[in-house]
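Data first, discussion second: the structure below is written as structure tokens.
Note that this complex is displayed minus one protein chain, with the remaining chains in position.
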Amino acid sequence: MRPMPTLLVALDLAGTFVFALSGALVGVRHRLDLFGVLVLAFAAATAGGVLRDLIIGAVPPPAIADPRYFVVPVIAGLVTFFWHPVVTRLQTSVLVLDGAGLALFAVSGAFKALEFGLGPVAAVLLGGLTGIGGGMVRDVLVSEVPTVFRAELYAVAALAGATVIVLGDSAALPAPAVAVGGALVCFGLRMVGVRRGWKLPTPRP
Amino acid sequence: MRPMPTLLVALDLAGTFVFALSGALVGVRHRLDLFGVLVLAFAAATAGGVLRDLIIGAVPPPAIADPRYFVVPVIAGLVTFFWHPVVTRLQTSVLVLDGAGLALFAVSGAFKALEFGLGPVAAVLLGGLTGIGGGMVRDVLVSEVPTVFRAELYAVAALAGATVIVLGDSAALPAPAVAVGGALVCFGLRMVGVRRGWKLPTPRP
Partner (left out) sequence: MRPMPTLLVALDLAGTFVFALSGALVGVRHRLDLFGVLVLAFAAATAGGVLRDLIIGAVPPPAIADPRYFVVPVIAGLVTFFWHPVVTRLQTSVLVLDGAGLALFAVSGAFKALEFGLGPVAAVLLGGLTGIGGGMVRDVLVSEVPTVFRAELYAVAALAGATVIVLGDSAALPAPAVAVGGALVCFGLRMVGVRRGWKLPTPRP
């Protein structure tokens, strides 16, 4: 992987931190021990990117090889373990940060797939997987049906953001503008979905 | 991967469609939203092949890189989402088609493993994994114990079909004949298992 600009790395680690908080909270809610809470923090923060990297052949995945992607979830996990009432009280802010993390992961996932030569449909799928994969693995590890299968425009937002990246890239627009545009679309859709309670339809009974 | 002959591709996409129907039906039964239904359709149709490809190092897997393997499950998922009563009523036909999909995936999975230089035992295992992996991931995603652990000669049929491929290949028989033979063994075993309710033994209490 080519070295990412400092800002992008900072944003990526911020997304990692927020996703790790969500994983650790699920672990606390299931009364796991300290190790279990840390594993859920790490899985929620990194599984999406690791799955994408295995699929495109980018091994070893940075989430394993770069110690920062280990240290950040551990800190988030410890914070949640010891002060989970505080984290729970901040839930609204966490929801906003989580939307930001989703946007960033969807964007960076789609870019990375394009960089590795995947086509447009695959890049959209892999951007979506990068955004939602961590939450899916987190939920499977505690025997719950992934919330993303029922959440307010969560996956749709990730796929929309990734689609912006793919379209912008094929139009040869400048990458930073495309990245900002994709992230805003994803974040915006998710926030509107949460605020208005917009959900995808479920099947007729 | 060398380009597959048209007939094989058509059969492979037919298997993908049928497996996607089974995934989407499970999603409908669990009252997931539209996205969840589509994910289960996609997972059931492609997870077996993706796991096999990761294990043999054939990345990116065609199921991700080739848009047809995305479009077909999406169509199957949409059909099931909107007309699931019809799909449910056709269940017997779906069961037959699912047996055909199983046969095809077991055969193509074993062939691909041999092509990538795996040994006979590994090729049988990977043929079986290609056939049953999608259903296992589908069930894990909705917190159910995989039905293949209790179904009528489902995995046994896949492994038997893959075994025919490996034996025929080591005897240097012509590939098309071996493929047809393996598929018939798998499909036949599965159909007999369903019709007679043959199951593997369970442990004594």
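Chains here go by letter, A and B, matching the order in which they are written, and residues are numbered from 1 within each.
Heads up, the rule we're going with is that a residue touches a chain if its C-beta (ideal position, glycine included) is under 8 Å from a C-beta of that chain, and two chains touch if they have at least 3 such contacts.
It should be emphasised that the depicted structure is a prediction, and the values quoted were computed from it without experimental measurement.
**Student:** Would you indicate which residue among A:A65, A:V86, A:A175 or A:V192 is in contact with the undisplayed chain?
**Tutor:** That would be A:A65, which touches the missing chain.
**Student:** Tell me which of B:L21, B:V72 or B:L125 is the one touching the absent chain.
**Tutor:** Looking across B:L21, B:V72 or B:L125, the contact with the absent chain belongs to B:L125.
**Student:** So one chain is hidden, and I want to know which residue out of B:L54, B:V74 or B:L167 touches that hidden chain in the complete assembly.
**Tutor:** Looking across B:L54, B:V74 or B:L167, the contact with the absent chain belongs to B:L54.
**Student:** Write the list of subunit B residues that the hidden chain touches.
**Tutor:** 54-57, 116, 118-119, 121-122, 125-126, 136, 140, 143-146, 148-150, 155-156, 199-204
**Student:** Touching the hidden chain in the full complex, which residues of subunit A are there? Just list them.
**Tutor:** The list for subunit A reads 27-28, 30-37, 39, 50, 54, 59-61, 64-65, 67, 70, 81, 84, 140-143.
Convention: only the chains that are shown with their structure count from here on.
**Student:** For subunit A versus subunit B, what separation do you get between their C-alpha means, in angstrom?
**Tutor:** Computed from C-alpha means, the inter-chain centre distance equals 29 Å.
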